[in-house]
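For this depiction, one protein chain was excluded, whereas all remaining protein chains were kept in their positions.
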Amino acid sequence: MADYKMHILVCGGTGCRASQAEQIVKNFKQELAQKSLDKEIKVVTTGCFGFCEKGPVVKIIPDNTFYTQVTPQDVTDIVEEHFIKGRPLKRLLYHNPKNEFSVTSAKNIDFYKKQVRIALRNCGFINPENIEEYIARDGYAALGMALTEMTPEQAIQLVKDSGLRGRGGGGFPTGLKWEITRKVQNSQKYVVCNADEGDPGAFMDRSILEGDPHSIIEAMAICGYCIGASNGLVYIRAEYPLAIHRLKIALNQAKEYGLLGKDIMGTGFNFDIEIRYGAGAFVCGEETALIHSMEGSRGEPTFKPPFPSVSGYQGKPTNVNNVETFANIPVIFNKGAEWFNKIGTEKSRGTKVFALAGKVNNVGLIEVPMGTTLREVIFDIGGGIRGGKRFKAVQTGGPSGGCLTEKHLDTPIDYDNLILAGSMMGSGGMIVMDEDDCMVSIAKFYLEFTLDESCGKCTPCRIGNKRLFELLEKITQGKGTMQDLDRLRMLSNVIKDTSLCGLGQTSPNPVLSTLDNFYHEYVAHVNSKTCPAGQCKALLKYEVDAEMCTGCTLCFRNCPVGAITGEKKMPHYINQSLCIKCGVCYDKCKFKAISIV
Amino acid sequence: MKIKSLADLRKIKDEVQEKIKLRELGENAENHVQIKVAMATCGIAAGAKDSMNYLIAELDSRGIDAIVTQTGCMGFCYAEPTIEVIKPGKEPVIFGFVTREKAKEIIDEYIIKGELIDGVIPVNYKTIEEQ
Partner (left out) sequence: MMNTIQLKIDNKELEVPKGTTILDAAKRNGIHIPTLCHMKLHDMNIENKPGGCRVCVVDVKGRRNLAPACVTEAENGMEIDTHSMRVINARRTLTELIISDHPFECLTCAKSGNCELQQLAHDMGIREIHFEGDKSTYRKDTSPAIIRDPDKCIMCRRCEMMCNKIQTVGVLSAINRGFMAVVSPPFEENLDHSVCTYCGQCVAVCPTGALTEVDHTPAVIRALSDPTKTVIVQTAPAVRAALGEEFGLEPGTLVTGKMAAALRRLGFHFVFDTDFAADLTIMEEGTELLDRLQRHLNGDQTVKLPILTSCCPAWVKFFEHQFPTMIDIPSSAKSPQQMFGAIAKTYFAQKQNINRNDLVVVSIMPCLAKKYECSREEFSHDGNPDVDFALSTRELAALIKLANIDFHALPDEDFDHPLGESTGAGVIFGTTGGVIEAAVRTAYELQTGKTLQRINFEELRGMEGIRDATIDFDGLPIRIGIAHGLGNARQLLEDIKSGKSHYHAIEIMSCPGGCIGGGGQPYHHSNSEILKARQKALYSEDEAKTLRKSHENPYIIKLYEEFLGKPMSHKAHQLLHTGYFDRSTTFVEED
């Protein structure tokens, strides 16, 4: 059984599967069998490696060779070169964008160098559909320890000592939340796992559920033991079919092994988990809205208190934690609070997973210790700005986070620092922008998302955000006034100050942070009616440089609205009142005679 | 398959440990003995595959956590099979003419006791990644 000399780990996350990872696995198995290597080399489908930019990803164990952007057709070459000839297949190795050298070992890739993987420890390492691989990695040992060696109070104390804070965005101390729920007297309590990941671009929760579902099951059972609950519910969005599939497999395996159900490990503790599907409303990530949705009501938040810890699902005390928070729990039990305490900053212990996206070279899922600076994340792990452009801003905290600038790059990332800087941790979205991005448009873009996702219950979020959006639209169309800028700020502050739930309270963050950090861009849109980044169509003007124009008539012939006039071999002219700023003339001109002003 | 106690869980863990041992070793390569076996045409012809199988089996039976991987031609075709041994924190050492017997000697003397034996090929190179 242990004859395998090598393992081929193929990423089976949603992203890589979309690029034919399943076919790659099939081809590997076929190819190895043909070459009679199938007894020596094992093919394992794992969870997400995080380096989605370069997927599908294949890692060879034990030499850690890391192949990127593998296609099913590449399999024959890999087997031939790597396994038969014994040398890495150069063309599929990762190329460092900084020096163009190819890197063989995953360990030497910048993207992985600064990462510390706690929540993602098993993602890309074990086969998520095999409980034994999880058990081999100390799986369920934490639950065993809690149940046999600790009282619920001691277990809660451990979580409190670890300093773990909620990874869903709020940053509420997890141990404290458990303690509060424990103290409420009720024979029926619930543990809820919030897997309603809604931030556009964020997918850490999905990746954890796809790559390491047992860690969530184990953590929920531990939580159940701590707070005195024997029922767990995972609220997961129905758009995550693979995560649901793997979670279901994991639940069945855990039940089969007696790690869920009655009398777990002979301790008399009962715990079971059910899955509840969400329809993917962003606001249902808010815990009261989530609970209403699970109860079959309209997914909208209610005023807190009462907090779910006191009155949650079906009016019973309910502890809601998000997926990433739960993923940290078993490690904390296995390695101790002290170990966890050494990672991170004083007020934010441990690590945080970020979905790094936007204009960086290395897009993907990363996990770094709290206190890592934005610069390290963007320039070291992210590999810097794509195409050698200049960094302009980074948006953290999802659609309702703020845009931070150059001056924040050396800020160590933690809950409090991000809030201080005018943004927030959120669930860990991180979108990098470069010099080509117009910050007014960016603010408008994010607001459009919250506008769509608002439940409409409270006035400031329902109507206020709409009016904010309309003001921004007015500005990007060059119709804004300086008074509008004041109104924008005032309205943003009122929305922040009066909204019912976190969604509304944070929705103006993109507007406020861009007003703070890029006020000059707003002023340019208003006063000189220009968009410095050249993004706002309404403010662009295409003009023909008479000197450069050869009168070739190409622009004239391609203009879809007939806004260009001119004689053959004579300079042409663009009628601005007709121009729709489609940019066709600019693209077609062979003489660079058309410029954007 | 039902786990009825913590002891059951530990027993299963021990049983299934092997499944991912290779990966755990790979994860912490620098803390373990790493052996690279040159497996180009010349190496294979000289019996490198047999030596590699022997090394894996022997190290395993002695309970030494080592990472045995294959690599391409090291350029010492006159001394095949050749292997490179890296002990944690030590410079790599290359041995030539590694037959089963030689392999046993390398394990006994160099890997376990840390004593150099005959057959060392002096090298002085750096990989591109170390530059």
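In this document, chain identifiers A and B correspond to the written order of the chains, with residue numbering beginning at 1 in each.
Everything that follows uses one rule, which is that a contact is a pair of C-beta atoms (placed from the backbone, for glycine too) under 8 Å apart; a residue touches a chain by one contact, two chains touch by 3 or more.
The model shown is predicted, which means the values in this text are computed figures rather than measured ones.
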| item | value |
| --- | --- |
| Chain not shown, its touching partners among those shown | A |
| Option touching the unshown chain, where A:69, A:302 or A:558 are the choices | A:302 |
| Sole contact to the chain not displayed, among A:46, A:321, A:454 or A:514 | A:454 |
| Touch with the omitted chain, as defined above, among A:349, A:496 or A:525 | A:496 |
| Candidate in contact with the missing chain, chosen from A:462, A:489 or A:529 | A:462 |
| Where the missing chain touches subunit A, by residue | 281, 298, 300, 302-303, 305, 451-467, 470, 487, 490-491, 494, 496-500, 505 |
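Criterion: only the chains that are shown with their structure count from here on.
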| item | value |
| --- | --- |
| Centre distance in Å when subunit A and subunit B are each reduced to the mean of their C-alpha atoms | 39 |
| Residue ranges of subunit A in contact with subunit B within the complex | 1-2, 4-7, 9, 61-64, 83, 85-87, 101-105, 107-108, 125-126, 130, 132-133, 135-141, 144-145, 147-148, 256-259, 265-266 |
| Subunit A-touching residues of subunit B, taken from the complex the two chains share | 1-6, 8-10, 12-13, 16-27, 29, 37-40, 43, 52, 56, 60, 67-73, 128-129 |
